[in-house]
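I am attaching a structure below and will ask some questions about it afterwards.
Yeah, one chain of the complex is gone here, protein chain that is, but the others are all in their spots.
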Amino acid sequence: MSELDEIKQQLREFVKERDWEQFHNGKDLAISISLEASELLECFQWISSEQATKHNLDDIKDELADVLLYAIRLGDLLDIDLKGAMLTKLQKNKEKYPIEKAKGKATKYNKL
Amino acid sequence: MSELDEIKQQLREFVKERDWEQFHNGKDLAISISLEASELLECFQWISSEQATKHNLDDIKDELADVLLYAIRLGDLLDIDLKGAMLTKLQKNKEKYPIEKAKGKATKYNKL
Amino acid sequence: MSELDEIKQQLREFVKERDWEQFHNGKDLAISISLEASELLECFQWISSEQATKHNLDDIKDELADVLLYAIRLGDLLDIDLKGAMLTKLQKNKEKYPIEKAKGKATKYNKL
Partner (left out) sequence: MSELDEIKQQLREFVKERDWEQFHNGKDLAISISLEASELLECFQWISSEQATKHNLDDIKDELADVLLYAIRLGDLLDIDLKGAMLTKLQKNKEKYPIEKAKGKATKYNKL
C-alpha cells in the first residue's frame, strides 16, 4: 500500500473510533487545514527561519504533520486522488511560471 | 520510490530550474502553506460543503494539491521524515483524544 | 481623540514598556494578524454560527479584539490612515460589486 493510502486508512479508523464522521465535512476540514497551517506558522512568529528551526523543530514537525493529516483526510472525504492532483497542479505551476520568465524572480505569475 | 519522495524530487527540480532556492526558507514556506490553505478555504466561503463540492471541486483539488506541495517542500528543506512525523503525531492525537472521553464530541482536548 | 487613535496610543505604550519595538515589523505583524484571525475562526470549528455564538461568545470577543489590535498596530507602524483606507477600500468594493450585478449573489467579483 502506498504511504498516502496507509495514512488515509489509519485516519479513517481514528475518526470512526471516535464517532467523528458527523463533524467531518469539506468546509470544516478546510477550516482545520487553515488552523493547523497557522499553528505551524506560529513556530516562526517574531523570529528568523534559522532561530525557528533551531528552537522549535519538534513543534514544526508536529504542526506540519497535522496539516498533512487533515489534507489527506479531506482528500479521502472528497475522493480525490492526491498524487494525481499534485502532479496535475505541479504541471499547471510549470506553465504559470515558465523558466525563462520566472527565473530568479519571486514575482507572482499575474505580474510576471 | 515512495509517492512523497517522488513529489519531493520533482519539486526540487522545479525550484532549481527557476533558481528559487534563494527564496525557499522555513518561514516563507510556512507562510506559503498558510496562504494556500486560505485559497482552499475560499472555495467554501459563503456556501455549504455540498455546494462547494458540487461547484468548486476542480479548484478544491488544485488548492489542496498546492497545500500538499508546499508542505512536502518544507519537509524536504528541513529534512523531516514526513511519514514518520505523521505517524508520530497521529499517535499523540490518539492520546490527546482518548476514545472514551472524545467519542462523539467536537470539544478541543484541553476542554475535554 | 478618535477611538482608533486612542487604541493606537495605548498600544504604543504597551509595546514600548515591554521593549517589543525590536520585534514589530510589517511582516511579523501581518503574520500575527493572520494567526489571531485563525484563533477567531477556531471558535467556529466543527460547529454552526449559532452554536459558536451561544457557547464561545467571550472567546470570539477576545480573538476579534486581538485581530483589531494587531491591525491598528500595523497601521501605526506603516503610518496608514486607517479610516481613510477603509473608506477608500469600501468605495473600491462598491465598484467591484455593482448592485445590479451582485445583488443576492455570493459570487466573487471576477466571476460575476
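For this structure, a couple of remarks:
Order of writing sets the chain letters: A, B and C. Residues in each chain are counted from 1.
Definition applied: a residue touches a chain if its C-beta (ideal position, glycine included) is under 8 Å from a C-beta of that chain, and two chains touch if they have at least 3 such contacts.
Small disclaimer: the values here were computed from a predicted structure and weren't measured.
Only one of B:L41, B:V67, B:A85 or B:A102 touches the chain withheld from this view, namely B:L41. Within subunit C, the residues in touch with the undisplayed chain are 2-4, 7, 10-11, 14, 17-20, 22-23, 25-28, 30-31, 33-34, 36-38, 40-41, 43-44, 48-49, 52-53, 57, 60-62, 64-69, 71, 74-75, 78, 80, 82-83, 85-90, 92-94, 97, 99, 102-104, 106. The omitted chain makes contact with subunit A at the following residues, 31, 34, 45-47, 106. Although one chain is not displayed, its contacts with subunit B can still be listed: residues 23, 28, 31-32, 34-35, 38-39, 41-42, 44-46.
Throughout what follows, only the chains that are shown with their structure count from here on.
Here the two chains linked by the largest count of contacting C-beta pairs are A-B.
Separating the centre of subunit A from that of subunit B, both taken as means of CA atoms, is a distance of 1 Å. Within subunit C, the positions touching two or more other chains are listed as 31, 34, 45-46.
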